[in-house]
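All protein chains but one are shown at their positions in the complex.
Here is chain A:
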Amino acid sequence: MSGTKSIHLVDTTLRDGSHAISHQYTAEQIATIAAGLDAAGVEYIEVSHGDGLAGSSINYGRSAISEEEMLKAASSVIKKGTLTVLLLPGIGTQEDLEMAIHYGAKAVRVATHVTEADIAQQHIAMAKKMGLKTFGFLMLSHMASPEKIVEQAKLFESYGADVIYVADSAGAMLPEDVKARIGAVVNTVSVPVGFHAHNNLTLATANSLAAIEAGASYIDGTCRGLGAGAGNCQIEALVGVLNKKGYQTGVDLYKIMDVAEGLVEPIMHRPQVVRNSAFMLGYAGVYSSFLLHADRAAAKFNLDPRDILVELGNKKMVGGQEDMIIDVAYQLAKKRGA
């Protein structure tokens, strides 16, 4: 392999990382971290509620500050990088995207469940019309076959997406699962392909490498791995690993390490380690954002969070169904009590 291949990095510490701190970023924290990421050379800096624009809610958890304030804080400091937002149709709307553009967003990732790409047609078309770099983002990709993913990726491409992402939102894939899915999409679409990992099975970095080997050229990460479930691919480590592999990312290793250790680590609510319930997310194939909600429901209904997560996996719950954690916990507790 040639030693000059470029990998585009998307840092989502200020979006996926928001799950791990229950969406409590302050404007100052966002400005400091975004400035650090930008100075380190990160190409895409994603800032949104963990569940995307307009995600601040009872169901997903309320943000400490408004999305306008978040984006203002980030756009005021980003000089080289691209301020990116996440939008999940069904949660955020085109109006929310207009607001984000007004406050400086230059790229958007429009995310749907892996089988539901067609709900994003309007949003992708609008983003393109407004001149944004537009990503189509397929969530919970472990739940669909490579053939199905190819079909959905082609829909995104037909709507105008500039990049197609395959996201392992449950951190449930093994490297061969990643290769099969990324490889199939790379072989079919003419736009670049990206991969978003979660570390629930401790495979985030290994899976990101597998994705690159299969042809992915966009990879997600977060400082210290901060993110839903067991977290994401740890970006400062990934930069080092990619350096060793001979890929170019444009990111300065020491600078990104300093952002992780100096700026992100001090505000973390807990170390981003693979605890039992986080591991179970990957093992049972459950959306990583469910973790803290399941822990809370377990405490409330006096249950083992692992039982709740396994039941959510059995029921094939998808991203955004945090409300069903209450339902499952209630039904389990009722059964126990009966």
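Following the convention adopted for this analysis, a contact is a pair of C-beta atoms (placed from the backbone, for glycine too) under 8 Å apart; a residue touches a chain by one contact, two chains touch by 3 or more; residues count from 1.
Note that in this section contacts and distances are computed from a predicted model.
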{"item": "Protein name (UniProt record) of the chain left out of view, among \"Sulfate transport system permease protein CysT\", \"Acetaldehyde dehydrogenase\", \"ABC transporter ATP-binding protein\" or \"Outer membrane lipoprotein carrier protein\"", "value": "\"Acetaldehyde dehydrogenase\""}
{"item": "Hidden-chain contact residue, picked from the options A:101, A:138 or A:318", "value": "A:318"}
{"item": "Candidate in contact with the missing chain, chosen from A:69, A:118, A:151 or A:258", "value": "A:118"}
{"item": "Full-complex contact with the absent chain, from A:7, A:21 or A:91", "value": "A:91"}
{"item": "Interface residues of chain A (partner: the chain not displayed)", "value": "54, 57-59, 89-91, 93-95, 113, 115-116, 118-119, 121-122, 315-324, 326-327, 330"}
